[in-house]
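Handing you a structure now.
A single protein chain has been omitted; all remaining protein chains appear in their positions.
Chains: A and B, in written order; residue numbering restarts at 1 for each.
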Amino acid sequence: MLNRTLNISTSPHITRGIGTDDIMQNVVWALLPTAIFAVYSFGMSALLVLATTTVACVLTEHFLCKLSKKESTISDWSAVITGLLLGLTLPPNFPLWMAFAGGVIAIALGKFIFGGLGYNVFNPALVGRAVLQAAFPVAITTWFPAFLDNRFTTVSSSTLTAPFMEPTVDAITGATPLSAFKFDNVITPTSELALGLITGSTGETCAILILLGGIYLVARNMMNWRIPVAILATVYVLSGLLHLVDSQAYPPPLFMLFSGGLMLGAVFMATDMVASPITPLGVVIYGFIIGLLVVVIRIWGGLPEGVMYAILLANAISPHIDNWIQPRVYGTAKSAKGS
Amino acid sequence: MSDKNQIQPTAPGNSGKMLQAMVGIGILCALMIVLTFQGTAPVIKKNKAEALEKAIFKVLPGIEKTKAFQLGQNDNFVQIEGEGEEGKVVYAGYGANGELVGLAIEASGQGYADILRILYGYDPGKQAVIGFYVLESKETPGLGDKIEKDPNFLANFEALDVSLNEDQSALKNKVVPVKSGEKENPWEVDCITGATISSRAIGNILGESTQRWAPLIYNNQEDFVTQGEQ
Partner (left out) sequence: MANQIKNNTGFFASLQESPSTDEFVKGLWRDNPVFVQVLGMCPVLAVSNTAINALAMGLATSFVLLMSNVLVSSLRNFIPKQVRIASYILIIATFVTMTDYIIQAISVDLHKALGAFISLIVVNCLILSRAEAFASKNTIGKSVLDALGMGFGFTFALFCLGAVREILGNGSIFGVPFFPDNFQEWIVMILPAGGFFTLAIWLLIFNAAKQRKATT
């Protein structure tokens, strides 16, 4: 698949189109603005987290390929994307050893165990994050405020925690807009959310840059635009209806849209080519399910944020979605549908 | 199982044998269970009583002995032996000189994973909750079970204000849970970051239970003192 010299085909000899590595490389370009903004707003700590997860993913992929006596697949850039995405979902002051462990888990349990790229049932970065969330629930919900004065010269003390040790608690911590809403009923203004002037995970802050990356990929025809559109529309409409019913208890729809990891999840994670459905109607259903779960978990669940679980659950059922909506072949019995 | 017996129709007289076998085994099994039950019942009862007593000594620091009381018909308290009616029993704790130290009260409510059962100590003299112990919890290990270990959280229950209002019919301020680090008044329960739901549940259980028991006990303190001397 990756070896260009082995591109043998029968006639007609159409020029080889874009390959996996081209798409993956472009996804990395599309993620870069978000990553750069993360480093700009959170400083050195965020840079270290992003670098650690990326290195961990690439090393794990290389090592596991060698272990199973296969050709190393790190040159297809997919491990880099997994690493970047995982880094972007973590708090900027996350201990580096945990970030490294997350990268290893993402590739080993999220991807390699299923057979590598193209066979993963779930988005690998989210698998890594889900395990980290379950393993270190306190560290992963300790947030670091953005735009500290000394962010480029000093590194958060919890970042450099010795391996397997408990991180020291930073003197300054912040609350994310979603937890501020959930526990204190404070609504952060939408403009601050959209520009990313808030506390949160490394990459879930500047919604505009994430959207720009998405638009770039859609314009190059490398991403299924229906998925993010379906997710965002579902969240907007559902939370809008709830807000109309009771504007005190339920947050305004724009707040729901721009807060937390929804943008990053909808644009870069739910669109994972392997773990999402392939039919046009299928992806719309898939997007609707994610949006519905996000609203349900955020509003009625015990956790402030639910994008990760929503996408993982939808990943799990995406093959079934494709199966359900398969049209019946004319003349076959009803029971044969989808089999 | 390539046994020929299985495909053969049941021979006549076979059902009698089956019945015999089942009844025989049934009687044998019943006998064994009854024997074990008889053998272990006193030990189990003693263990359970000891566990409860240990908890009572924990929530009422400095007591020497305890007595169980049951809420009577006219809101008075009567000393009982053995098990009382559920939801009506409190345990009085007495110091070395027989003076009443406080009451241990059981309370329960919905936690994060399952019903939480707690025991707390109420001191009618100080009008405060003076001790707290989790009897039963299935809260998430490492998170929700901090309610049993977190020293800052347990410090809430060293002197939690439950004083009554002027006509002594209800609490002046109901016990309420507040966010971690925001405790300002002596009747507030400071919750735990990372175990918000479980620690809030404890605050609410205490709130409900003290609301019911504190006025009842405060107004009938004499019952415990007089009956405790016997």
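Simple rule for what comes next: a residue touches a chain if its C-beta (ideal position, glycine included) is under 8 Å from a C-beta of that chain, and two chains touch if they have at least 3 such contacts.
As the structure is a computational prediction, the values presented were derived from the model and not from experiment.
Engineer: Thinking of the whole complex, not just what is shown, which of A:99, A:125, A:139 or A:257 touches the missing chain?
Structural biologist: Only one of A:99, A:125, A:139 or A:257 touches the chain omitted from view, namely A:139.
Engineer: For a quick check of understanding: of B:47, B:110 or B:226, which residue touches the chain that isn't displayed?
Structural biologist: Only one listed residue reaches the unshown chain, and that is B:47.
Engineer: Kindly note down the residues of chain B that lie in touch with the hidden chain.
Structural biologist: Output for chain B: 2-3, 5-6, 10, 14, 17-18, 21-22, 24-26, 29, 32-33, 36-37, 39-41, 43-44, 47-48, 51, 136, 140-143.
Engineer: Can you list where chain A touches the absent chain?
Structural biologist: These residues of chain A touch the chain that is not shown: 95, 98, 131, 134-137, 139, 161, 164-167.
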